[in-house]
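Up next, subunit A:
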Amino acid sequence: MSDNLLDVHGVTKRFGGFSALTRVDLHVKENERFGLIGPNGSGKTTMINCISGALANDEGNIVFAGRDITRIPAYQRTRLGISRSFQIPKPFVSMTVLENLCIPLEYAAHQHSHGVELRGEAMEILELMSMADKADVRTGGLTQIELRKLELARAMAAKPKLLISDEAMAGLSDTELDDILEILVRLNEQGLTIIMIEHIMRAVMNFSERIVVLDAGEKIAEGTPDEIVNNKDVERAYLGA
Partner candidate 1 sequence: MSKERKLFLIVAAVLIVGAFLITTQMENRFYYKAAYVVLQYVVLATAWNILGGYTGYVNFGTAGFFAMGAYTAVALIKTWKPPLYLLLVMGGLVSGLLGLGIGYLTLRLKGVFFSIATLALAVVLQMLISNWSYVGGGAGTAILKPRSVPLFSNYDEFLFFVMASIAVVSVAVAWLIEKSWIGRGMAAIRDNEEAAECMGVPILKLKLFATTVSGALMGIAGAPFSYFVVYIEPTSAFHLDYAVNSLAMPMIGGTTTWMGPLVGAVLVGTAQQIATVTLSSEMNLLIVGSLLVGFVVFAPDGLVGLFGKIRSRLAGREA
Partner candidate 2 sequence: TPSAQAAKEVKIGFSMALTGPLGPAGKAALLAMQIWRDDVNAKGGLLGRKVKLVYYDDQTKPANVPGIYAKLLDVDKVDFIVSGYGTNLIVPALPIAMERGMVFMGLFGLDANAKFKYNNYFQIMPAGPDPIVDWSVGFFELAAKQKPRPKTIALLSADAEFARNAVAGARRNAKKYGFKIVYDKRYPFPGTSDFTPILRAVKATNPDLFYVGSYPGGSVGIVKAAHEIKLEPKLFGGGMVGLQYTAIQMNLGKLLNGITDYWFWAPEKTLKFPGIEAFLAKYQKEAPKQKLDPLGYYLPPFAYAYVQLLGNAIEATKSFDQAKIGAYIRNNTHSTVVGKVKFGKNGEWATSRTFQVQLQNITSNKMSEFSKAGKMVVVYPEEFKSGELIYPYAKGK
């Protein structure tokens, strides 16, 4: 047994004849800040979908907290402590922002005591994300950016062990980005493990302790931010000259 929180072994995912992921391994340590980068279409989101259970991988297996979760449904994975945001926001449109957060709070964070008072807790998270003023707005009235922040907030509301943020910060200004990074760092200090997918190098490089680079569905590099920045393959495939 490893002391990793998440072990992804040889995961392959095909869409028709096209292989979006080919035998990819990932190992994320407990309480690690982990970056996942790669060119567009390299399979990052697909990987997250496999880990969170939104897609079933064709080959390989996924172990979380010592338990093989390859075949268990997504909601159980969330209850075990994996929570993700969606790159393309998927809000609950008939609900307000606050009610959006109540769903994961009720179903994932407090799954055995339905009906507990959740609004206070939801409000705290919104305040953390500086979205408190939008609490009673229906999600139709939010901008793309706000929707992304809602995605992150909702993922946090599941009170996960592992938080996966799929481009939640795209489009944020540097100040806002710093605010969010600070929140994430604080959560990490409290014991949360975080996988960050982001194309904003400033964010990923500053935040991550370790980074894996995907390209065309395969892992091409793994290492500390410094190692990654200086990796020739990564430069060629992703960073550019």
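Criterion applied: all candidates are chains of the complex that A comes from, given by their letters.
In the analysis below, a residue touches a chain if its C-beta (ideal position, glycine included) is under 8 Å from a C-beta of that chain, and two chains touch if they have at least 3 such contacts; residues count from 1.
Because the structure is a prediction, the values reported are computed rather than measured.
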Would you mind pointing out which option among 1 or 2 touches subunit A in this complex?
-> 1
State the interface residues of subunit A toward candidate 1 in the complex, per the touch definition above.
-> 52-54, 73-76, 78-79, 83-84, 86, 90-95, 99, 102-104, 106-109, 111, 114-115, 154, 157-158
